[in-house]
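Complex shown without one protein chain; remaining protein chains in place.
Let's look at subunit A:
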Amino acid sequence: MRRKLVSAILAATVVGSMIAAVPVAAESNDETLTVWCWDPNFNIYAMKQAEAAYQKDHPDFKLDIQENVYSDIETKLITAATSGDYSTLPDIFLMQDYSYHKDVTSFPDVFTDLTDSGIDFSSFSAGKLADSTVDGKNYGVPFDNGATIMAIRSDIVEEAGLTTDDFKDITWSQFMELAKTVKEKTGTPMLTTSGGSELVLEMLQSAGASPIVDGEVKIADNEVLAQAVEVYATLVKEGYMTEYTDWDQYIASMNNGDAAGVINGCWIMSSIQAAEDQSGNWTIVNMPALDDVEGATNYANCGGASWAVSSNCENTDLAFDFLKSTFAADVDLYDDLLVNAGAIASYLPAAESSVYQEASDFYGGQKVYADIVDFASQVPAFDCGAYYSDIRSALTDVVTNVVQNDADITSELQNAQDTVEFNIEG
């Protein structure tokens, strides 16, 4: 009897679940837009606030925000594009800037062209906008700022008899001198890095150069790139910068005071601020510029994302108007995002608001947010082309071989050039 009862319960579970297996159709409402993004404390929060702001004038408007890890968004886009079934795509999705060129070129049918959507793209910095612009057409509304910063521990550099002002608007050769002093007097390396080629690419961008020239890959015979690799190798070899291949150890090195500073996109600040006991000991300055390169600046970009509208969006007018009225116009929204989510805007007018002018106690009273938006406005545009990921990975090999095996920079860059060309042809 008991056995029969158990069997009946199990059978009922199976049958019940199968009956419940009716397709879960997404709610379709004229005023509802579906959104894919990934961080509850950051971009999901931003979308919720934007929804609330837009609802003031459009009470029937609703967002259906679906949380998806970024790599899963890419997998879903590729699956939809390869199978030709775009019906699974949301109306709006957030995409990392470095993926735009490759994805728009490989899967053009996934995206909606935003050039004539009425959004004022001139309110965003050129460097940021270039990432989501392919063949002169806009495919993304820039969201978070990825301006490169150099965060410095003021207490450590002061111990070495320097001030954080010494690190502002300098070149790499000046930086080496200062880092030498800090290393000699405190024993602490000036920088920490998670390895890879990001820093080299940031140096390249800051000098207004690119690994792509007129649509052609130019890694070999690229003097600026060779100089950037050399600077990186010197930093590691002289002990001015420590490499951590593990991301968690890299974060720990900042929080533990194992390095006196870090160069990365400004989003790294949330990790720095996790060490609350270091409040008041950090300062943000711009990154050093490459020496003897015409037009070299102290500004670059690393990371950041932009909102894309998918080809599956039926109500494009609503999607355009929503993005236009919120992320491309609403300074109050950006104020809220800065205070509650730590999201620094790419939208240039946001920097003029009073919230952006407020001093931050963690950074010793510095107006960091206004400074960062100012950095972002000066970032040179960077053409990374459709093969950015391939270039980045080939340059990581270059950096590793040069730093670890003392390999020759010229021949390593030639190898990288051959690898990227092989990938493009394949």
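Assorted remarks:
In the analysis below, a residue touches a chain if its C-beta (ideal position, glycine included) is under 8 Å from a C-beta of that chain, and two chains touch if they have at least 3 such contacts; residues count from 1.
One rule holds for everything that comes next: contacts and distances are computed from a predicted model.
Matching "DRTGG domain-containing protein", "Carbohydrate ABC transporter permease", "Ubiquinone biosynthesis O-methyltransferase" or "Multisubunit potassium/proton antiporter, PhaF subunit" against the UniProt entry of the left-out chain gives the name "Carbohydrate ABC transporter permease".
Among the residues A:72, A:109 or A:135, only A:72 touches the chain that is left out of the figure.
Considering the whole complex, the residue from A:41, A:163, A:245 or A:279 that touches the absent chain is A:41.
The chain not shown here is touched by just one of A:275, A:329, A:348 or A:386, and that residue is A:275. Residues touching the missing chain, restricted to subunit A, are 10, 13-14, 17-18, 20-26, 38-42, 64-70, 72, 75-76, 79, 82-85, 87-88, 248, 251-252, 255-256, 267, 270-271, 274-276, 342 (touch as defined at the top).
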